[in-house]
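Below is one structure. I have some questions about it.
A single protein chain has been omitted; all remaining protein chains appear in their positions.
Right, chain A next:
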């Protein structure tokens, strides 16, 4: 009886999450596009729903809600479904939509998408070889095999994003890094841009007129296309078309210049807006936060280095350590069991919410930057895949932040994975990502002012 009640609670919450994913998809991601393939939207929402359910189960675990055996059952079921989606469904549909975009292969879409999926499975399997993640006693098609590989990919992604985020956050918040941009700079650049456009126009006018006179005289301009075209154009060519090719090359160079100038001007406008924003209250508040975050970032890099160098893996979670410190050193006595439950709930809850929110925002930004009307389906599915893997590995890593008594369920459900390996791997990738982001931002920052000062 209680099992039924528990299951109905779980299903209701899953439907809620599904609805939220659906809305997010429609309102945020696909704002400017028309949804023609509802499959994509459904897959995205389903992935989101099942990922959130996992987090919900963790919270229920801490709070002790629902029957313990029904929790275990739902864990297993959820995990199976998510793995099914991430390893079978989403990659298959990604292959299918990629193939649909290519006109040549349109006829045998299913065949080619199956081929693509098989290639994906092969590489996915090979991924497990260089990592010491499994004990040899597991069978070939067990959950542990799949989870371990998904975990590796997901942890890499998480570490990359955290590393970059940890460095980028103070860089964007703090106004110390803002370059000084005046209105005259912008006007000068705009003038250059318009001058370049005028030069392009005058050349294009010449080309258009030449083409027109050639057309009236009955000559035809064959642009040298392909290898044989180039050979032919060396020997036989009307003087008009030679002229055209020359001018076309000049125009190409000028167009490249105009693109550069456009991007630089947009950059200057963005910097100017940031300068104005930093003078407001909100801007000042974020600037202040930026200083905090930079300290936090430095500390995290330091800790990651220490962990790697001294081969140290934390045994206790922050909650228990915090309580130990307060009890032993500060002498404050309180009910350990009661407080550890509530504090870990709050801590884990905050971690979950911020990571979901951060991921969704990052995904949206990414999507706007790189998608077009043709590739939007493929990109959304890729994002769904990344999201699923990210959330699965979050569950893996969050285990470390929870007190021992709550860890057992995760250990039971996920099987005997080498959890320590994942933490070590996270530290390594985090370090690499943070350091290369620092280098990258430093170079980008150095290069920009020199460009603008050029006459």
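Assume a residue touches a chain if its C-beta (ideal position, glycine included) is under 8 Å from a C-beta of that chain, and two chains touch if they have at least 3 such contacts; residues count from 1.
Convention: contacts and distances are computed from a predicted model.
Chemist: Given the options "UspA domain-containing protein", "2-oxoisovalerate dehydrogenase subunit alpha", "Rab-like protein 3" or "Vacuolar protein sorting-associated protein 33B", say which is the protein name UniProt records for the missing chain.
Modeler: For the chain not displayed, UniProt's protein name is "Rab-like protein 3".
Chemist: Of the residues A:76, A:126, A:205 or A:284, which one touches the chain left out of the display?
Modeler: In the complete complex, the chain left out is touched by residue A:205.
Chemist: Which one, A:102, A:118, A:270 or A:404, makes contact with the chain that was left out?
Modeler: In the complete complex, the chain left out is touched by residue A:270.
Chemist: Determine which one of A:258, A:307, A:377 or A:393 touches the chain that has been left out.
Modeler: A:258
Chemist: Mind pulling the chain A residues that touch the left-out chain?
Modeler: Against the left-out chain, chain A lists 31-34, 190, 193-194, 197, 200-202, 204-209, 211-212, 225, 255, 258-259, 261-263, 265-267, 269-270, 272-273, 368, 372-374.
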